[in-house]
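Every protein chain but one is kept in place in this view of the complex.
Chain nomenclature is as follows: A and B, assigned in order of appearance, with residue numbering initiated at 1 for each chain independently.
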Amino acid sequence: MSNIQDIILNAVPEALIEEKQKLTVTVEPKQLHPLVKALYENKDLPFDYLISLIGMDWEDKLGVIYLFSSSKDMSQEIAVITATEDRENPLLYSITDMYEAAHLNEREVYAMLGIRFINNPDMRRFLLDGDWNGYPLCKDYDADPTLNPITIANKEITDLAPRIMEDENGNLVESVANIFDEDDYIINIGPQHPSTHGVMHFRTALNGEVVKKIDVNSGYIHRGIEKMCETMTYPQILHLTDRLDYLSAGMNRHALCMCIEKAAEIEVPMRAEYIRVIMDELNRISSHLLAWAAHCNDLGATTAFVYGVREREHVLDIFDKTCGGRLIINQNVVGGVMFDIYPDFQKDVKAFIPYMREKLVEYDDFFSHNPIALNRMVNVGNMSREDAITYAVTGPAGRGSGFSCDVRIHKPYSLYEKVEFKEVIRTEGDSYARYMNRLDEIEQSLHIIEQLIDDIPEGEILAKVKPIIRLPEGQYYQSVEAGKGEFAVFIESKGDKFPYRVKFRSPSLAAVSVMPLICKDELLTDFIGIGGSMDYVIPDIDR
Amino acid sequence: MKQPLELTGLISNLHTFFRSNLTPFWATVIEGALVLIAVLAAYAIIALALIYIERKITAFFQSRLGPNRLGKYGWIQSVADLIKILIKEIIHINKVDKVLFYAAPFFVIVSSVLTFGIIPFGQGLQAVDFNIGIVYILAVSSIGIIGVLLAGWSSNNKYSMIGAMRSGAQFISYELSAGFALMTVVVLSGTMQVSEIVESQRYAWNVFNGHIPAMIAFVIYLISGHAETNRGPFDLPEAEGELTAGYHTEYSGLQFGFFYLAEYLNMFIIAAIATTVFLGGWMPIQVQGWDGFNQVMWYIPSYVWFFAKTGVLIFFSLWVRWSFPRLRIDLLLNLEWKYLLPINLVNIIVMVVVVLLGWTLEDLFPIFRP
Partner (left out) sequence: MDVNKVKIKALPSDDFKDNETLQAYIDELNATGTNVVVGKLDQMINWGRANSLWPLAFATSCCGIEFMAAAAAHYDLARFGMEVVRNSPRQADLMVVAGTIVHKMGPLLRRVYDQMAEPKYVVAMGACAISGGPFVNSYHVINGADKIIPVDVYIPGCPPRPESLFYGLLQLQRKVKVEKFFGNKRIVRPYNPDTLINPKTGETVKVENEFNK
């Protein structure tokens, strides 16, 4: 770590370095870009993976917390904080020239906090409409419904992107650029479309049937979860995490529980850990199965879709018997799990494992080697390793491009240090690699469950937790490997029973932000297929 | 031979009755009207039956149950759909090209009814039969694509437009293959008249009679026929995942019903033509010299034979449809222009050689000669 501190101090001597839960560096806005550049270009350990970009309102200041990691060693993380005191016209410097992942994140920060980023070529608001009054995540946001009334009047979509650029002399120049060319043939794929996996809105310029340019437009399911969290106690927030990426509901919740447990120093009983991990892996299987099914459906194989959902029901039955929920399992709570496993749990899970293995073979026979399917997937939607890293694409999609990013291996949590499993990595980077990765990960998950299912220890399932949890002042991070990739929770606490700020890192956001790149010059048909292979969940993006 | 269940007797009785009681003109008019009603009724009934059958078979492939609430096994499900769609509102859209928009469904349905007319459902059960039957089939079945193109163009909707353009490229390409495949059979049987083609297959179906080239033509016809009907792995024009509903996105109510009916009927028509041309049509299985066997086979009425053979082909078509993912437009056109069409061209020459040199089954083994 001292090495990194040297690099930081070399780049920005005034930087304030603190050893908190993560190495935290605080700099002035002007110095942010040089610092990040130094970290990015560091030869031995380049911090080239932007985990999260968190807009903050500290009441006296508006700022951003950047969370970086390295593709070489994911366990190395560094938090960079910068803030401006200008609340009227907050301006910070963009890092989009190094991190493509920053594009949508900076736009989101603009929509939520009103901070504009100098040198970001596209400073439209993400998630919210352009004419939204106020910035919701600001502490002084006026939530009066008459300011932003419900309307059914259709709004014109403008493709004009305002931007603030710094010219050579250091002057700020505001300008407006059109996203599309004058005579582009633009079709709207979404928000209400059968194959966008939710309510994503892709403005797609076509050249014949070839995709020329895609503009990602989201927010059609933005529910303001992060703002709601600020007025809820910690146990109440748990329910909202389930509804982010509902396909990996249990894993999301696990992340938040661990974050709170770490901060409040709560010891989770071993039995609860076992149950958590087994449920997580079952959840991952169900998530991957649905992703597989939806991907096949996007390629036009309806029968495969039905088969995938059929097998998924077996997992859901186990969830159902354990805790009553099917999709959203209210299992994890702070300090353990809410329900103990039922007597036949082990039997059911053990029956499921060989059944699922058999079905995986069936999937291979039925679809994975089908010539049409291969034509539709092999060498389609190529994403190189560099692209995956700079867009921060994790999960099976990132690993399909050779980016080793499994949180369970690099930043082990819960029981993952104890179990033995392989990280599934392919280097082709096409749709087929992502497709096969999911099927292989189902097998790995089965393997993990096999190792744990027989020795679930007896004992408590819930540690003693105070009815009202107050986290000590500070910033807390926790990431887990969810179905779609790295899901992370950030909590800033002021010692109150409510969090001061909660931010969720959405793996799907990265998957969507890379779509314009990998779909360029592909056919419209393949655009849908690639979307299926990326497997994003929109409510996770919109929050 | 005894054929107690055939309808030929009834038809000829009706014919004599009208001829003896009416002037020739009125007899023709009434007979024409009866045929028209019969064809349209058969069209509607077959379509409804097919919709039900497809839903049930789909359910079977997908380990589901399928409709089972209306009647036993849900067999009148399509009737409910029909009633609903008949009285469903037809939305009038302001910004469409009105004439073309309203005309398009009729092109599609008229094309499929016209083709339907030439299918010999059984002995004597054929509305249209003349000496250039095969050319007629090719001609009228191509009218449908005009309807699809008009629908896509006039809807003023970008999805429809893309769907229609895909459909145009696909249909025109595969029409070539289908045409050549049928021509191969014309070379083999030496006639274009549908009834004669059926008659000539009494002891050896064309697909066996012309052995290798005929089998190739049969497979090519099934593939291209499948592609022409916009179904199965070839359903690009209405690719649900991409284009919501393709060229008929903007159609509602009965207009959509027309497209929907025509889609199912076209599937039937392709199977029926393949049956007629390659699988002996309504001819029962016959073996030269086995008179007892032949007699038993003739007891089964010809229309049962016809629907049984067609049914097998339809099942096969559904099987393909629910097993494969959708092709991409470039793969689709590659398949046609780089593989099917060249194979077809060679195949037709091979067939000519086979016929000229007397290598057909009928020529080689007299037992197969009618």
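What we mean here is this: contacts are C-beta pairs under 8 Å (C-beta built on N, C-alpha and C of every residue); 3 or more make two chains touch, one makes a residue touch a chain.
Treat the numbers as computed from the prediction; the structure is a model and nothing was measured.
J.: For the chain that is not shown, enumerate the shown chains it touches in the whole assembly.
T.: Its contacts among the visible chains are A, B.
J.: Per the definition of touch given earlier, which of A:29, A:90, A:114 or A:136 contacts the omitted chain?
T.: A:136
J.: Which of these, A:7, A:50, A:128 or A:405, touches the one chain of the complex that we don't see?
T.: Selected residue, touching the omitted chain: A:128.
J.: With the full complex in mind, choose from B:82, B:138, B:215 or B:300 the residue touching the hidden chain.
T.: Here the residue in touch with the unshown chain is B:82.
J.: Can you work out which residue in B:65, B:212 or B:285 touches the chain that's missing from view?
T.: B:65
J.: Touching the hidden chain in the full complex, which residues of chain B are there? Just list them.
T.: Missing-chain contacts on chain B: residues 55, 59, 62-70, 74, 77, 79-85, 87-91, 240, 244-245, 248-253, 256.
J.: Could I get the residues of chain A that touch the absent chain, sorted low to high?
T.: Residue positions of chain A that touch the missing chain: 128-129, 131, 136, 141, 143, 146, 148-155, 191-194, 198-199, 219-225, 227-228, 231, 239-240, 243, 246-247, 290, 305-307, 309-310, 312-313, 316, 326-328, 538-539.
The working rule: only the chains that are shown with their structure count from here on.
J.: What whole-number Å value describes the gap between the mean CA coordinates of chain A and chain B?
T.: 51
J.: Once bound in the complex, which stretches of chain A touch chain B?
T.: Interface residues on chain A, with respect to chain B: 185, 187, 193-195, 206, 209, 296-304, 306-307, 310, 366-367, 370, 372-373, 375-376, 523-526, 528.
J.: Residues of chain B touching chain A in their complex?
T.: Interface residues on the chain B side: 61-64, 158-159, 162, 166, 233, 235-236, 239-242, 244, 322-331.
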